[in-house]
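With one protein chain held back, the other chains of the complex are shown just where they sit.
Note that the chains are named A and B in the order they appear, and that numbering of residues resets to 1 at the start of each chain.
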Amino acid sequence: MSAQLAGEPDAGSPAGPAAGAATGRGVGQWAFFVGRKLLRLVVSLLILVTATFIMVHLIPGDPVLAALGDQATPQLIALRRHELGLDLSLPAQYFHYLQGVVTGDFGRSIVTDAPVSQLLATKFPNTLGLAIPAFVLVVLIALPVGLLTAIRTRGGRGRVTRTLFVNITGLLNSIPDYVLATLLSLIFVVAIKAFPAAGNGTAASYVLPVAALVVGPAASLSRIVRVEALKVLDAEYIRAAKARRLPTLLRYWRHVLPNMLTASLTFGGMILAGLIAGTVLVENVFGWPGVGTVIAQAVIQKDYPLIQGILLVLGATVLILNMIVDFVLGVLDPRSRMGAH
Amino acid sequence: MANLSVENLRVRYGAATVVRGVSFDVADGSVVGLVGESGSGKTTVARAVVGLAGSSGAIRIGETDLNACSARQARRVRRKVQLVFQDSRSSLDPRFTVEQCVLEGIDRSEFRRRADASRRVAELLEMVSLDPGLARSRPGNLSGGQRQRVAIARALAARPDVLIADEVTASLDVSVQAVVINLLRELQAELGLTMVFISHNFALVRYMCDDLAVLFNGRIVEHGSVDEVISAPEHPYTRSLLAAIPEVGRRRLLSDSAAEATAIGDRPAVGGCDYRLRCPVGPVAHADREICRTDDPVTEAGGRLHQAGCHFAHRKDGAGVPA
Partner (left out) sequence: MTEVARKPRRFPLSTAIPLALLLLFVFLSIAGPWLWGTDAETSNVAVADQGISSAHWMGTDDLGRDVLARTLVATRSSLVLAVLATIVGGCAGVALGLLSAVSRRLGRLIDGAIGLLLAFPALLLAIFFAVLFGIGSVGSVLAVGAAFAPGFARITQTLTASVISKEYVEASRVLGKRPLYLTFRHILPNIGEPVILYSTIHIGTAVLALSGLSFLGLGVQPPSYDWGRLLNEGLTRIYTNPGVGIAPSIAIVLAGLTFNMVGERLSDILGGRTAAPPKLPSKQRGLDPAPARAETTGTTGELVEVRNLRVVYHTVDGVTTPVRDVSFSIAPGEKVGIVGESGSGKSMTASAVARLIDTPGRVEARTLRFLDADLLGHGTEVDRHLGRNMSVVFQDPGEALNPAIKIGTHLVEPSVIHQREPKPAARRKAIKALGSVAISDPARRFRQHQHELSGGMKQRVCIAIGLMGEARLIIADEPTTALDVTVQRQILRLINDIGEMTGAGLLFISHDIAVVSELCDRILVMYAGFVVEEARTADVFTSPAHPYTAMLLAASPDMDTDKSRQLPTIDGRMPGPGVDLPGCYFAARCPRADVTCTESAPPLRTLAEGHRVACWHPLTGAGAAGDDELTGVEAKI
């Protein structure tokens, strides 16, 4: 059956690291690391593209017919099918699709016949306009809050703080972004009328959507940061640093922070990727002219080229974000540069 | 009972070969000790013998070569070699009761009724000086020494011919260690078990074993009877090991000069003797001993009763360069 269960070559503990090979020259190590990550990105993107391609072809029935409905004339159907290249063989379609993606041609909407790339070009920046400030805020809030709470609640102290923290973050974590967006809208738009209801015209219009995006993830990440910080604070090497009587601030800055960041970032990456999904939901509450408002309609209308285009763009953003997180991790944690996958 | 014979055993771990051609015999009913530092491969040898690690080379229990026979036959014969691990906390399933742990060792075809099997479990627990009433407890509620004894009972339940004890007392306190060691000696004598005793503690090995093999970097560098190897070690590594044993009341470590050359942590280039960078009588200490750099003595050692793989080991007849 399995190699693992049936017996794999295994060793007790291999003798210490071979002195020469492990370190390598700094630059070479970095180049190798960056190269690997880029390669990974390219492969993932390829898989993403393929997945969006296959998605359409797995659906039973004729996509064009499904999109246009019974009313459409056979000529229109045939026209659209030809435009979409659906009359070609499958590999040819795939190649055509790939070609399109690389050159920036994502096809045309079945419903409106407008070029998808145009739609993406106008709408996607607006989505980014929400997502990026949200990223920054989440990190800026969660890191200090998590660390400070950890310091305060170490070793069973600060029971009150701990209870408050756990309960408040637990509560905030349970409010999904679209619900929060609705509630914020209710309070600040309907009741108090302090902010605009929809659209991204003014700077003020950013406040509510970004707030709705930030609260949950910031609560979640600060919990993780706290747990990781506690782990580090209890580590033997921090005890050793205390034994060397290093001043507290230095200890935190140079000894605690880098180790804490490493683990927090890994989770943080996932949370930040979730922000991208969050924008899809929040945009719908505030009528934000981003891709989020478009995709729901597109799915309902079965407008596949549009769906593919949006999923591609959102998916690619997530993958690039992951790669950036990996790079930052590489800077912070020398071990991850070294070839461990 | 059967004897255990290992010939040219090689075990790979990824790209590295951790065990590089180990051969030794354990006569029926005798005890062989394996000593070596961490990374020497002694645990890997044990794992290979019981089938936890894939290997090449011959592993013979009695007449059967485990690496050469059919899978079914290997499975049947494999049960005759049992292993007791170092850490009893992780070698017993925390969700099992003591009885369930020991039952795992019993061959299902041996007992028809559950009641008979339970009786056998009680028997085994008494054999390892444990109160049979503990059968319902869980390992988490037992002390380290008790747990280790449960592990031994489980191994014995399989009615093995060969028992391998891998650092079984390393995580135990001195007072508890004595209990377990006494038990192992008693069981070995009573049941006539062929035993392989792995330890980094030379004194324990001397106390428990008849023969002794010293491993370094995946190979045996010296092999002989325990008394011979300890009283007249030939390989410089063996001598370093013996010289490094702290002994109560004797302040030797600090004064004795037969210390290793200090470059630890570096690996010698391939070819020649593995030990040459640390050897107190090798090229680091005596620049003219070029042969250590070029000829690997371990593969050339052989045919001597007390075998040591070193170009400058004492010869039995007294001639030769004193090291």
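Note that in this section a contact is a pair of C-beta atoms (placed from the backbone, for glycine too) under 8 Å apart; a residue touches a chain by one contact, two chains touch by 3 or more.
What you are looking at is a predicted structure, and each value in this text was computed from that prediction instead of being measured.
The residue touching the chain not shown here, chosen from B:A16, B:L52 or B:I291, is B:L52. Checked against the full complex, the one of A:A31, A:I47 or A:I324 touching the unshown chain is A:I47. Note on the undisplayed chain: of the listed residues A:G28, A:P125 or A:G170, the one touching it is A:G170.
Within the set A:V111, A:V299 or A:V328, the residue that contacts the chain not displayed is A:V299. Of the listed positions A:A204, A:A240 or A:I324, the one in contact with the omitted chain in the full complex is A:A240. For chain B, the residues touching the chain absent from view are 37-38, 50-52, 75, 78-79, 81-83, 85, 87, 90-96, 104-105, 143, 151, 154, 158, 173-175, 177-179, 181-182, 185, 200, 202-204, 206-207, 230, 240-241, 243-249, 251-254, 259-260, 262-266, 278. In the full complex, chain A makes contact with the omitted chain through residues 1-7, 15-17, 19, 22-23, 44, 47, 51, 55, 58-59, 154-157, 159, 163, 170-171, 173-176, 178-179, 182-183, 185-186, 190-191, 235-247, 250, 254-255, 258-259, 262, 270, 273-274, 276-278, 280-281, 284-285, 295-297, 299-300, 304, 307, 311, 314-315, 318-319, 322, 332-335, 338.
We adopt the following convention: only the chains that are shown with their structure count from here on.
Chain centres here are Cα averages; for chain A and chain B they lie 51 Å apart.
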